[in-house]
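All protein chains of the complex are present and in place, except for one that has been dropped.
In this document, chain identifiers A, B and C correspond to the written order of the chains, with residue numbering beginning at 1 in each.
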Amino acid sequence: MEESNWEPKVIGFLCHWCSYAGADLSGSARLEYPHNIRIIRIPCSGRVDPMFILRALQNGVDGVLVSGCHPGDCHYQSGNFHARRKFAVINRLLKYVGIEPERVQFSWVAASEGPKMAQVIGEFVEGVRKVGPNRLFKDEKKDGE
Amino acid sequence: MGYKKIKKDQLKTLFNELSKDCSLFVPSGSKGYVGFDPWDGNSADFTEWYRNTTIPPKALFFPPVEAMLRFRKGEAGYEIEELLPNGRPQIVFGVRPCDARALKITDTLFSDTYRDPYYLTRRENATIVGLACNEPCDTCFCTSLDISPGESQDVDLLCSDIGDELLMEAVSDKGEDLLSKMSGLSEASGEEESKAKQLGDSAKEKITRQIDTSGLLDKMRSSFENREYWEDVSRKCMSCGICTYVCPTCHCFDICDENNKKDGKRVRNWDSCKFPLFTRMPMENPRHEKWRRIRQRYHHKFEYFQMNFETIACTGCGRCIRECPVNVDVTEIIGGIQAL
Amino acid sequence: MEGDNVYLPHVMKIEKVIRETQNIKTFHFNFKDESQKSKFSFKSGQFAEYSIFGEGEATFCVSSSPTRMDYLEFSVMKAGKVTAAIHELQEGDEIGFRGPYGNWFPLELLEGKNLVFVGGGIGLAPLRSLIWNVLDNRDTYEDVTILYGARSPADLSFKYDLEAWEKDDAVNMYTTVDNGDEDWTGRVGLIPPVLEEIGPSPENTVAITCGPPIMIKFTLMSLEKLGFTNDQILTTLEMKMKCGIGKCGRCNIGNIYVCKDGPVFTNAQIQNFLSNEF
Partner (left out) sequence: MENRLKEEAGKLLKEGKVDYIVGYGKGTVNLRTSPLITNKEEDLEGLVINPFIANNLSRYPVELKGRVGIVVKGCDSRSLTSLMQDKKVKREDLIIFGVPCEGVVDLKKLAGQIGAEIDRVTDAEKEGENLTLQVDGSKKTIPFRDVIFDKCYGCEHPTPLEYDMLLGSEVAPNLDIEKSLERIKELEGMDAQERWNYWKEQFSKCIRCYGCRNVCPACFCERCFVDVNMPQWVATYATWQDNLTFQLIRTLHVAGRCSDCGECERACPVGIPLRSLQRKMVEEVKDLFGHEVGIDKDAPPVFSHYEATDPDEFMK
């Protein structure tokens, strides 16, 4: 893709009970958020396996946003608390191996926070735009014989 | 065929020259382990430190992963494109006698009944330049398998390190041909020839580790049902694939597709009988238990391969002993079988 | 696709999908490049490597008869990644196919003999290739007896074949299920005791059996009781395979490679090596 007209393509893993509803709300309130995001609804942020994030990046998306209910608001009581521990180490590890922190982000957005969801997505996409297309897993030279 | 020689400080020039028309591979430690790497024009000083590689030269002919074909789905359905290795000639410089023998062993397998075009194309395009061992490792036991550290009929051209110079002798027509193309060589004297022989003999003496192959076929057969023995010797094994991947004769593989239905490659990759998944079928797995897998590995090398191809599929290179994280030792296991 | 690269698959077109049971499907398929078809031949008992591009290869026998070359057939039980993808196939889809590999049922040894086929579940697939082969040259063979069993009426595969053989006066057809249901009026019972009840004479007879390991085990015992010698029993073996040509190293039982030296063995051969590994 030409660098000049490149648009970030990002994935959002949003929890069904809060962030997904939040995105829904921001949509129905006609709040604009960038269409660069493809949203995948998940039952709970606790469902997010680090594999999802790495596979998405390996398959070429430019950024991954994971969003769930605020601590204390989990539909399953503690899913997001457990998720938070995981996210904390994922965050540190990915940064350590050299994945730009802008590419992988975690957030808490409640069902009622339509504007916040739009804002989070907007800022996230801008952050990804700043670091450019994801070439992390690309081979430099064309493989093959 | 007379002996030629080259000064070691001329090797760099020689390598630069050889690598013009072909891919030249030499021992290198630049990646953090010793392997055959493409000649990079830098240092040809491996003769000073090189004993053997961690990854055997089989990897140049039967790589850990290789693309076999490409499939593409277009308007008219799937199209298949064969991906054979390019025909560029290769020279592998510095192959030890054990590994040269190992290539002969895998040759038989890959040319038996059905030709394996991937392996054989590379082999046909390759010239193997051997390097006799002056300093075998304490894990070596090639002499038990009819291999001499100082000689080899399995290479195309054999070098012997006689100090400041390498002595060279053509073994095959390919080797003769290569030798005739090399510049910077001079004739070797009879004295130097005998020095090489002497070094070879003393290398032979340095090898103390051994296995006893006499009557081994029968012993293997009768040890097969000795479950207690196999359970005992396999207890410390961690079921990783190191021994099989560093083995110059292990050749088991898997065939996989890239996860892309529209445009992807079918690849062949190393696989290992040490992994439980190797033989797993949906309903059952004949080698689910570790001791069965270990038994398969040693029986394959020392019994089945010998029955099918008249040679033991082990050359005593000692890599499995050196690299095993828990020190499973093939000489101990075969010794144990002989003592049963 | 010319040349001698044994790993290159032919592209095949699926012509028909038949749902046999809940987890077994049969596929009719044909060469996409028709010029390849005339060059192709196989024998009953041989197998091939079938692939779904992007998923991988899997091993199945060719379950149609070489006497009927309008199309080829294979049958698949859904069990893993590739078989699940195969079960998704629709008419017109394309698959990869390389083969045939392995040995075959020795027809010349069966000539002039009584034949007893004993099949269980999807194990009828390789047998039906041979059965149709035999029936298409009916005069060459003596009595033909077929015993087929499955766990339940719903698990019976190839019902169209069973029906045809049932109607054929030149075939002694027996069908049995381990457990019947309210609609089942046929025989109920495990294959080995039913076999003993039918009691085929071993005189000038060859038994050919294929099915799940446990069925094979007890069927062999029943055949022995009936007086069959190991040379009179043929079976096909199943092992995990990948290359199909004796190189990849997984399907061996002792020094015998099921893909290259089999998959068809006499019980005498099996007795020689099976006591070995399993």
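One rule holds for everything that comes next: a residue touches a chain if its C-beta (ideal position, glycine included) is under 8 Å from a C-beta of that chain, and two chains touch if they have at least 3 such contacts.
As the structure is a prediction and not an experimental result, all values here were calculated from the model.
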{"item": "Which displayed chains the unshown chain touches", "value": "A, B, C"}
{"item": "Contact partner of the left-out chain, one of A:23, A:61 or A:90", "value": "A:90"}
{"item": "Touching residues (missing chain, whole complex) on chain C", "value": "80-81, 84"}
{"item": "Interface with the undisplayed chain - residues on chain A", "value": "50-51, 54-55, 58, 71-72, 78, 81-82, 84-100, 105-108, 120, 123-124, 136-137"}
{"item": "Interface residues of chain B (partner: the chain not displayed)", "value": "31-33, 35, 51, 54-55, 64-65, 137-139, 235-236, 238-242, 244-246, 254, 256, 258-259, 267, 269-270, 272, 275, 277, 321-323, 325-327, 329, 331-332"}
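Just so it is clear, only the chains that are shown with their structure count from here on.
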{"item": "Centre-to-centre distance between chain C and chain B (centres being mean Cα positions), rounded to whole Å", "value": "40"}
{"item": "Chain centre separation in whole Å, for chain B relative to chain A (CA means)", "value": "47"}
{"item": "Of all residues in chain C, the ones touching two or more other chains", "value": "none"}
{"item": "Residues of chain B whose C-beta touches two or more other chains", "value": "84"}
{"item": "Complex contacts: residues of chain B adjacent to chain C", "value": "68-69, 71, 73, 77-80, 82, 84, 109-110, 112-118, 224, 251-262, 264, 266, 268, 271, 273, 278-284, 286, 296, 299-300, 303-305, 307-308"}
{"item": "Chain B partner contacts - residues on chain C that touch it in the complex", "value": "1, 3-9, 11, 13, 32, 51-57, 77, 79-80, 83, 94, 96, 212-213, 238-240, 242-243, 245-255, 260, 276-278"}
